[in-house]
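Here the complex is missing one protein chain, while the rest keep their positions.
Each chain carries a letter (A, B and C) given by its place in the written order, and its residues are counted from 1.
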Amino acid sequence: MSNLHFKLYAPYRNRREKDKNAPLMTLVLRSSSPAHRSRTPEDNIAVALDLSSNRVLHYHRFNKASSKVNFPLNILQDPKSRVELRYDLTDTGIWVCSPQVPQLFTDNFDYQTQYDLIKGVLINEEFLGNQIHAHVANSRYCSRVYNFHSYDVVSHDILSRWTHPFVPEITIDEPSFLENYSLLRHNLYLHNTCTLGKNSQVLDCSLIGRGTKIGNRCKITNSVIGNGCTIEDDCVIDGSYIWDGVKIGCQSTITKSFICDSVQVYSGVMVNQGCVLCDSVHVGPKIDLESGTVVHLSSTTDDFDDGEPELSTDFYLGPYLHVLQIKPYDIAQLGDQGKGYVWEKDNGSETGSDASLVLQMWGIMFIYGSESETSSMDSADEDEQDPIMDDDLTTFQREVKESLCGGIEENIQSDNLVLEINSSKYAYNMSVKDVVQTVTKSLLEIATEKTANDPTQYFTNLKMILTHYVPLLLNYNKNGSSQLDCIYSLEGFALNSEATMNCLVKVLMFLYENDVLSEEVILHWNSNPRDNSGTFSPANVREKVKKFIEWLEEAEEEDSEED
Amino acid sequence: MDGAEIVKFFTEKLENHNVSSAVAAIETLLEYLRKDTTETLSGLIDNLKKAKDILVETDCLARTSVSSGAELFLRFITLASSLENPDFQEVKRVMISRGELFLQKVCTCRSKIANLGWPFIKDGAIILTHSYSRVVASVLKQAAENKKRFTVYVTQSCPDDAGYEMAKKLRQYSIPVITILDAAAGYILEKVDVVLVGAEGVVENGGIVNKIGSYQLGLCAKALNKPLYVFAESFKFARLYPLNQHDLPDRFKYKTSVLNNNNINLKEEHPIVDYTPPSLISLLITDLGVLTPSAVSDELIKLYL
Amino acid sequence: MTSQTRDNDVTDKMEQFLLDLKQEQFNGSYDLAYKTINHLRKLISQTRWTHAQELMNTIKKEGKKMITAQPSEYVVGNMVRRVLKIIREEYVRLLGESEESANKESLHKMLTAEGNERDDHTKPLKELKTTVIEAVNEYIDEMEASIHNISAQAIEHIHSNEVILTLGKSRTVEAFLKQAAKKRKFHVIVVEGSPLYHGHELAKSLASKGIETTVITDTAIFAIMSRVNKVIIGTHSVLANGGLKAVNGAHMVALAASHHAVPLIVLGAMFKLCLLHYSDIGGSEATFNRLASPQEVLDYYDGGTEELVNVQIYSPTFDYVPPELVTLFISNIGGNAPSYMYRLLSELYHPDDHVL
Partner (left out) sequence: MNNGDAENLTSEQKKQLKKERRKEKNAQKEKHNIPSKPEGEEPKIEKSKAELRAERRAKQEADRAAKASKKSDQVAANTKQKGPRVPANIQSVINLNKTILKADDPKVQKKAAKKLEKQQVPQRTEGQKKVALFSHLHQYERSLSITKNIGFGKNAIHPAIIRLGLQYAEGTVTGSNARCAALMSAICKLISDYETPPQKELSRHLESKLKPAISFLDQCRPLSVSMGSAIKYIKLQITNIPTGMSDSEAKLRLIKSLREFVHVNIVLAGEAISGYACTKITDGDVVMVFGSSSLITKVLCDAHNAGIKFSVIVVDGRPKLSGRGTLRKLCRVGIKCSYVLVSAASYIMPEVTKVFLGAHGLLSNGYVMGSVGTSMVAMAAKIRGVPVIVCCEAYKFCERVQTDSFVNNEIGDPRDLLVQNKSELTSPLLTNAAWEETDSLKVLHLTYDVTPPDFVAMVVTELGKIPCTSVPVVLRVRSLET
């Protein structure tokens, strides 16, 4: 939802014309103060920007558990550039992409979510030369709906006209131009066919749709009521969203809830904060829905896959339909004439976000939001289970290493291991880089541990392990970038362990022969050392591998001579 | 058809509440025209004039409108264009037909005004109106039918308490009504959004002659910057230009019975109408459209010059 | 066939135009008026119609669409009614009748009327199209000339060493003052006009012409007014009772002016006159005012914070200025008192077109 002028992006396009492939895409970020209500735990980012070029140097999404953000040092190292670390930005989800973005997705199978993409691109920046730019939209509105909370926020913003000129009385198209919404004071939008009963009030920021009838002495605040609803006398509705064709009996109270199409709420029902009544559910009469209740209705068991139409809207509530079979309606909770099932909250409550009830409810709903989010949730849970592990990376490394060890002992096929590792990769949404590094590192570690007693055996052991994992390594070191990661981490490890250092050449040789590392990668690595210090310096690493390199170069020349 | 009959006919017409006295007068004249037996045009016209005077003299409240209505009627039927014909019967026929035409025009006025007027009533408005006015009532009715929710305060309007009649009428349209003392107008006006009044007659400068009390209502409204809208049919436009209350002719201010009765001292007598100057009037809503007071004089100038 | 495609073409244009209207893709009411009448002219020339009535119906139909697309822009409605009036006049003229019969309803007419001989405009006239289009073109020329005609009167209203206060940015006022500045030396005080602060632009352009210009905040209007000789403002449109629909803040200026007995002069071309009265507009400010995004009033950065969730922020675009606060209305045909508007209107539009 945005009223941005897209001509704003001319500069970025021009930049792209200047140098072809460098600028990959432009994120549109909106500045919003940290206390801003449009910020949610799910979309909570910190960004490092280069002021001169608006380049994104680092992009971090906080997951629920850790509020830490580590900015890689190298972004701050360039003396010329003025870098700005900002926490007052939210991602609008508007990304102006260059044609090669989809291609990138296909290339890197492990970019599951767009965020992987960003991470990946940023990390490989110096190598692939892709850049991501940011446009910070200060003066215009833009925001997106990705969970109930944001739905609430955005609709409220629309009603309070932040999105002008895209506001109800202008934007909503009516069948005939004789019908329309008229805007009254206090941001009230009344359709000229809706009827209000005697002394019933509609207070600030509400919308009442076509043909909706509202009885006497009702009080409606901050709510949206769709088309063709009927609301009988003495109802109190606050901060709720009521879709089309809903019937609400007299003396009902509805607070901060969602009521989907053609629901029937009988008289005297009390719907408390954060309830969701899915399509054509019946509730009441004279019942008190405790807050956060989710009531849904599924005609048959076998509509797993077409669960979406159940909720004809922005949210994908499909998954939870799996759990239900034909069973009697939960009369107890829904009242005598109730039709529908209460979604057990306990699965939900384990999100354990200590936020307010409402937020928690959004949280619950949110589990079913999308794959990536689910995983991020899980990770959150994990973290709660063992609070020692504050950092994902270490946890991840631990897991990978364990699985690798196990792999050797039980001699598991490496492709199974790949799956294992990948899964945990997503659990902690690690980037490829991390994975590659971790894998390499842990392999070496395993080797060293095995041969702790007699270092002489080191290489033999290592070789054994490596041979076992060649397919795995191949898998992870497909493209140049990851090979680089691999070799650098290898170096990094070597710098600190004499044993490895000694047999570094052999290792490289081995990897090269098994095409885990391509020769240009090795050369590239050799030609530009990174200064990560240890007991040895990269210099004497180069020293060690000198011969090997020369040999490689010769080989290359030979090739060139051949063709 | 002599004077007595005329008066009788006229008063009968008046019994039926839904027609304004002007219309009644016109009907009477038309009736008279039909019944008249004189053989010369001049004679006929003289008779009509006499009949008109009789009507004006009759003891009804809305004498301003009666006179103006009758005036216009005569003017309308005796327009030069239609009287060239040598055959008198022919002429008379033409006059009658024109008379009927005029009558029918006059009868459509109120609905026209209602259509023009109802949008001036906002949803949730609080309205103050004075005395009994059919036009105002019909406008309010129209507004209520268009789903406007509003409350009306009606002044009881002494001496004849016409306000209660008004209230009764509005209640029939299920509009919430509260009757107040004439003296309470100033008090209530604070929370009122708009003041609506009818008119007995609209005078040449765009001011109005109306039931006694309208003037002070206008003054209060002005003082509190509340708009005052006048609803009046165009046949109430009178050729009259009062400077102030005193300048308003007695024959409009007092009942005939009072005037004729010599042992009544007018100084002690209460007038039945007063004059509201244009400066106090925001708009006049007539069947000729929504007019500013200055537009009224424009109309009358066009008519008589 | 060809005409068919032409129709499609017209309808496409129509859609586009409606969209622009909705999203306020126009710059000032003159621009809008111009766009509208051009569009109407296209309708006349490119749609198929046999007689005036049919044409008028199509225009009414389209007109309604346009008006509902942007109800707070009265200029659209004005243009539509104006064109209708032109058609009527041309029709009548071609029939060789007097202009009078196409004139406003009046007591006099009511009396002279010979029954209902109202013409239904169904006589097909082949030369009507051309004459109507000519007339419309004339009208367009008149519109184009209007700013010039208004500013030409500047000298009559501004004498030397005056202190003149204006609000926001109006092209007409700008031209007016610059014209006057050629002859006279005077001081202009520009109210910046929150939340859009167009006053700054105006001030800049005036100062660049060497006019003594002072920018003040909206809050200082009352304070400064005691030194001002004349207030000259533009307006968005002029209502039937002589009241104004002017830029937000105009009411404040008018009040301050009347409190200090400073004359308030309003500049506006004839096409800004409209038939509406303040209170019969949608029964409330509904369509009268246009509420813009709160953005300009309070940045979303702060405005959206949790603690301010339930704060309602209003940024209305227009103000209603009642006629009693307006001293003089200067249009391209000269100066008039606001109480005379009804007359000008009756000449501009035909009574039957008041409700489309």
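The rule we apply is simple: a residue touches a chain if its C-beta (ideal position, glycine included) is under 8 Å from a C-beta of that chain, and two chains touch if they have at least 3 such contacts.
Predicted, not measured: the structure shown is a model, and the values here were computed from it.
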| item | value |
| --- | --- |
| Omitted-chain contact residue, chosen from C:A175, C:L298, C:L328 or C:L356 | C:L298 |
| Touch criterion as defined above, residue of C:L21, C:V173 or C:I211 at the omitted chain | C:I211 |
| Candidate in contact with the missing chain, chosen from C:I164, C:L196, C:A240 or C:I330 | C:L196 |
| Interface with the undisplayed chain - residues on chain B | 190, 224-225 |
| Residues of chain C in contact with the chain not shown | 187, 192-198, 200-201, 203-204, 207-208, 210-224, 226-227, 248-249, 251-252, 255-256, 259, 285, 289, 297-298, 302, 307-308, 310-316, 319 |
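Just so we're on the same page, only the chains that are shown with their structure count from here on.
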| item | value |
| --- | --- |
| Chain A and chain B: spacing of chain centres that average the CA atoms, whole Å | 75 |
| Mean-CA-position distance for chain C and chain B (Å) | 36 |
| Between chain C and chain A, distance of the C-alpha-averaged centres to the nearest whole Å | 51 |
| Sites on chain C at which at least two other chains make contact | 284 |
| Contacting residues of chain C [partner chain B, same complex] | 104-108, 110-112, 115, 240-242, 277, 279-281, 283-284, 339-343, 351, 354 |
| Touching residues (chain side chain A, partner chain C) in the complex | 3, 30-33, 35-38, 88, 138-141, 153, 156-157, 160-165, 170-171, 177-178, 180, 182-187, 204-205, 222 |
| Residue ranges of chain C in contact with chain A within the complex | 22-24, 64-65, 68-69, 282, 284-287, 291-295, 299-307, 309-310, 312-313 |
